[in-house]
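One protein chain is absent from this view; the other protein chains keep their places.
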Amino acid sequence: MSIFSEVGPIKYEGPESTNDFAYKVYDKDRVVLGKKLSEWLRLTVCYWHSFAAGGMDMFGGDTWPRPWKDGPNTQEAANAKTDAAFDFFQRMGTPYFAFHDVDAMAQADTLEEHDRALKTIEARIAKRMSETGVKLLWGTANLFGHPRFMAGASTNPNPEVFAYAAAQVKMIMETTHRLGGENYVLWGGREGYDTLLNTDLKAELAHFGRFLNMVVEHKHKIGFKGTILIEPKPFEPTKHQYDRDVSTVFGFLQKNGLEKEVKVNIEVNHATLANLDFEHEVATAYALGIMGSLDINRGDPRSGWDTDQFPNNAQDLSVAFLSILENGGLGTGGCNFDAKLRRQSIDINDLYIAHITGIDTLARAVLSAESVIKQKKLATLKAARYAGWETPFGKEIAEGKYTLAQLADVAVKKGLDPEPVSGKQELFESIVAQNQKV
Amino acid sequence: MSIFSEVGPIKYEGPESTNDFAYKVYDKDRVVLGKKLSEWLRLTVCYWHSFAAGGMDMFGGDTWPRPWKDGPNTQEAANAKTDAAFDFFQRMGTPYFAFHDVDAMAQADTLEEHDRALKTIEARIAKRMSETGVKLLWGTANLFGHPRFMAGASTNPNPEVFAYAAAQVKMIMETTHRLGGENYVLWGGREGYDTLLNTDLKAELAHFGRFLNMVVEHKHKIGFKGTILIEPKPFEPTKHQYDRDVSTVFGFLQKNGLEKEVKVNIEVNHATLANLDFEHEVATAYALGIMGSLDINRGDPRSGWDTDQFPNNAQDLSVAFLSILENGGLGTGGCNFDAKLRRQSIDINDLYIAHITGIDTLARAVLSAESVIKQKKLATLKAARYAGWETPFGKEIAEGKYTLAQLADVAVKKGLDPEPVSGKQELFESIVAQNQKV
Amino acid sequence: MSIFSEVGPIKYEGPESTNDFAYKVYDKDRVVLGKKLSEWLRLTVCYWHSFAAGGMDMFGGDTWPRPWKDGPNTQEAANAKTDAAFDFFQRMGTPYFAFHDVDAMAQADTLEEHDRALKTIEARIAKRMSETGVKLLWGTANLFGHPRFMAGASTNPNPEVFAYAAAQVKMIMETTHRLGGENYVLWGGREGYDTLLNTDLKAELAHFGRFLNMVVEHKHKIGFKGTILIEPKPFEPTKHQYDRDVSTVFGFLQKNGLEKEVKVNIEVNHATLANLDFEHEVATAYALGIMGSLDINRGDPRSGWDTDQFPNNAQDLSVAFLSILENGGLGTGGCNFDAKLRRQSIDINDLYIAHITGIDTLARAVLSAESVIKQKKLATLKAARYAGWETPFGKEIAEGKYTLAQLADVAVKKGLDPEPVSGKQELFESIVAQNQKV
Partner (left out) sequence: MSIFSEVGPIKYEGPESTNDFAYKVYDKDRVVLGKKLSEWLRLTVCYWHSFAAGGMDMFGGDTWPRPWKDGPNTQEAANAKTDAAFDFFQRMGTPYFAFHDVDAMAQADTLEEHDRALKTIEARIAKRMSETGVKLLWGTANLFGHPRFMAGASTNPNPEVFAYAAAQVKMIMETTHRLGGENYVLWGGREGYDTLLNTDLKAELAHFGRFLNMVVEHKHKIGFKGTILIEPKPFEPTKHQYDRDVSTVFGFLQKNGLEKEVKVNIEVNHATLANLDFEHEVATAYALGIMGSLDINRGDPRSGWDTDQFPNNAQDLSVAFLSILENGGLGTGGCNFDAKLRRQSIDINDLYIAHITGIDTLARAVLSAESVIKQKKLATLKAARYAGWETPFGKEIAEGKYTLAQLADVAVKKGLDPEPVSGKQELFESIVAQNQKV
């Protein structure tokens, strides 16, 4: 019995259903371009927003009823939270979950207690996983909540904080490994600065690089086969987060020799905060070979902070899913709902509605991408646009057969005067619009 | 005789001067930390905004009186423009200028004509340089104005445009070399996309990388000793420019093996458009070893486009100049006013006022940075903040003496519980505020 | 024969059509809640973006083939433009058009010539209107393109510019009246400021108010029955436009006693630039009783300027159309495509594709709003949320039966302690998402 047990399990009932507690689009076994919808999406529910948080904002306290938050975070409370979480996962039919160490475990005041409390909850999680078949997409360490991390973890001016963070990461990495986690995530947390004036940027970046190398070395040492992921975000909580966006992370990985070892966990709203289209971040990650996983949510287009709303406009996600389907999917990654209820959404059932709508939205995005791909029109138009690069002249340039001087010489001699050709942006866009699926 | 010849030369008259046509702060020979103000700033006036443009915006045509723009861009008009420009440079006392090929030359319709017209104006520029002592900070190619470049230059879907761009770059690089230019700049122009849907991101980035390698190879071939610079900008004219910001450019350079060959030309307003502090971009460039040169201007904090206004708030530039002075200056770079008059500023003398105020603003920023450095308080506070990394424990971590497991072990065994220490942001900021100089 | 005459007329072919030149959703005679789709939308094609402009941006010149722009704007060129425009209107099947005086007329250098040239083209437009049945949604004056307006029209520091603007407005208002225009629009143009420092804000607002009163008086004098509309925009071309948004305009109208005389023409992208949801502006205008007409387009969510793209995401417009349908429609207003092709869209047929997709997008938005309304779920949930205000206690408060002291007294005596109730935001949003129509 949990606060979730009045509802579910949630079933697919099709587009005509008027049942708030049913999928209208997400038919998990529906085959799309050779793979099931559930395999494309690898749906994941997160602990933090849905079970550990309470609805507070900067102007007022918690509003959501979460019985395990009524008193101190004892082992009993932690157990109740995990039981409720797995009850919800199972009723939703979502195959994966994700968590930070401190989301799930009881309060611990020293590293020794931390280790103990983490292992205690690990055992209970393992039991629930085995009972329910729900799997772990990724684990991560919370290196930002406690005041000790107020100036960063691996980028802290105090090396003892670096060491503390190392201990915490080691523990949760190993828990993740034992639970069969498919990835391990490092979100920047407070790795960044609030004012450049008190900050040694170069040293902090070096420490950050060192830390990441230690994590990768430890992964190999313990035989963890999952993917190490960095999650870009431009700011918040700090004024400037080092892991700003996919391109910045790629530069950082190369600088530290890690571009083959580490991938990115792209969050929709983090892309928005960086003033980048989500689809740009996804396409860039594929182009650079570092596509890892997705944190699914959306921001309010008027607000400048991380609102972490559930998505509901499928067309906004269509272009990203076009990339994902064309590139064969997310690999070890998945679609994690890093999304939270609005503070006023205090009915426990709001959590169902939010996830169901979010999942149907993702399903719509996949189906629209499938439709675009099957129609072939967009791919044909695009290929035509670049046809010149398939000619011998184009290929020679791309392959480095010309120096600047040689190519200039050709251009002058041939009297090149290339005619502009329509980019047909409105036509490309109309293809996506017309392939939206209900 | 030019439209500028009623005024100047502009002299330093000190802070009490009420003469609009005098420097109140910029005393070019004043020594700051061992170097003259003029050597720190290497002031540069640009051709495009000040001589080639006419004040038009998206809602109305030209308003500024520029006699050489009254008719077609003949050789006579081009000559008049160059003569006026050098008249202005000399009256301002600014030691450098910068230009795009088409800013200065007469209209050309083929690459052959382009070569001829460029060389014709090059001869006149060389003569004016020799007469006046004004030097060339950098040259660049305009690869965005003509419709042939509407879909990019080296990232164009048509390889013939790539070839055309190669020819144009070769010509102006060689002109820059012959004129003794100290840098050669590549600004993204339209290297980017307007919709991801019609764009092969990976191919375009590869072509862009190929182009840049050709440029570097040509530099060495012709013996050009200047620095090759890329100028980051996040968007405008395209919806997404590939050279988004310093970190993105650094990732791109590493990917193409060019991080030792190419540096960045950082523009204040481009940083703002990327939602990055100018001082962050400067500090990052120094940290990554790719600091090149500066384009000086400011954006309107309310507008979302490249307003290119002249700067007038010295404190806004203070933190960046703190980095610059601490790092020994701009090398082959300088401070180029990539700034334009407002459309309503139609008096020819507005051009003087704007540059004089901009130059005094830069001078104020240098003097305030000098004052902060001499006071030593900020550096002392900062060193204290990072003192832990100078202990044996800190050094060992930084030098890679610990694995994650070893460091975790130390942390657990020592029962580390690091105490938070104040970041003193308000104090750091007050130091900068109190060291502003009039 | 015009450049548009190879295509059309555009017909409705239904969602399965693969014809780029057909409506897939917009079935103009389809009845929605008692009115035809065409009556809800009152589709309007504008002169300026589609026929008068050429594709230039701040970084390069025109790219679109518009034969009448190849030479000077003579009467012949103006005639050719009008003939082509009406050819396009007719082929599109769009019932309305809109224009600025100078969009349509030949070049005029004095007010006398202006009057003559405007009347000349008016005659031709009248003829084409009568031949084709296409009607005029609104006319307006271009008071921003010519350098004389660089510092505003009615808010210009020079009263002669105010007088010039008065003359121009009088002429085009009368033309609009004679052509049976259903509205007359005043878009701010350059009514605003670039720096507060050189601006007498209070005086300029007073002059603006005076001008608007003169326009309203003239409307009544000539017997024009259409609606006078102000079009809000927060900035661009000026740094601050006085007609910032709907609420600001409402305050201005009240201040000048015009809130019963003038309504608003709301543009999607202008709302976005003001950082307001389009649906907020629409709902606010209805709440304040000043809903007039719509300029349909969209901005790029990453850019900070007026990109004026054609819309293609119907869900983004759904909530606004929910307001519109619930409020009975747009009155004398319509849906004017104040939208332009991308600079690279140089095929003449791109203009068809863009408008067709835009129209189908609007049709989808109407159909989804119809579906939400017919389902009644959203209205029922909303009514339940406010049910307290329908109780006697709620009504008495709303009707002013209590003073603060009396109500405080009731609250204390009753020991009021109201329980929070879920706002169900995710459920409300899911209703809109699930009612999207293909």
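In this document, chain identifiers A, B and C correspond to the written order of the chains, with residue numbering beginning at 1 in each.
What we mean here is this: contacts are C-beta pairs under 8 Å (C-beta built on N, C-alpha and C of every residue); 3 or more make two chains touch, one makes a residue touch a chain.
Here the structure is a predicted model, which is why all the values come from computation and not from measurement.
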The one residue from C:R148, C:R178 or C:R302 touching the chain left out of view is C:R148
In the whole complex, not just what's shown, which of A:W40, A:W68, A:F149 or A:W389 touches the removed chain?
A:F149
Which of C:S17, C:S247, C:T332 or C:S371 sits in contact with the chain that's absent?
C:S247
Based on the whole complex, identify which of A:D87, A:D103, A:D194 or A:E261 touches the chain you can't see.
A:D194
Residues of chain A (touch criterion as defined above) contacting the omitted chain
57-63, 144-147, 149-151, 189-190, 194-195, 235-237, 239-240, 273, 300, 302-306, 342-344, 346
Chain B positions in touch with the non-displayed chain are 20, 24, 63, 272, 275-277, 301-302, 310, 312-316, 341-342, 344-347, 350, 353-354, 356-357, 360-361, 420-427, 429-430, 432-434, 436-438
Tell me which stretches of chain C touch the chain missing from the display.
110-112, 115, 147-148, 150-151, 156-164, 166-167, 169-171, 194-203, 205-207, 210, 213-215, 217-218, 221, 234, 240, 244-245, 247-248, 250-252, 254-255, 274-277, 279-280, 283-284, 286-288, 319, 378, 381-382, 385-386, 388-389, 391, 393-394, 397-398, 400, 402-405, 407-412, 415-421, 423-425, 428-429, 431-432
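Simple rule for what comes next: only the chains that are shown with their structure count from here on.
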Relative to chain B, which chain has the most distant C-alpha mean position?
C
Separation of chain A from chain B, taking each centre as the mean of its C-alpha atoms, in whole Å
35
Separation of mean Cα positions, chain C and chain B [Å, integer]
40
Among chain A residues, those touching two or more other chains are 275-277, 420-421, 423-425, 429, 432
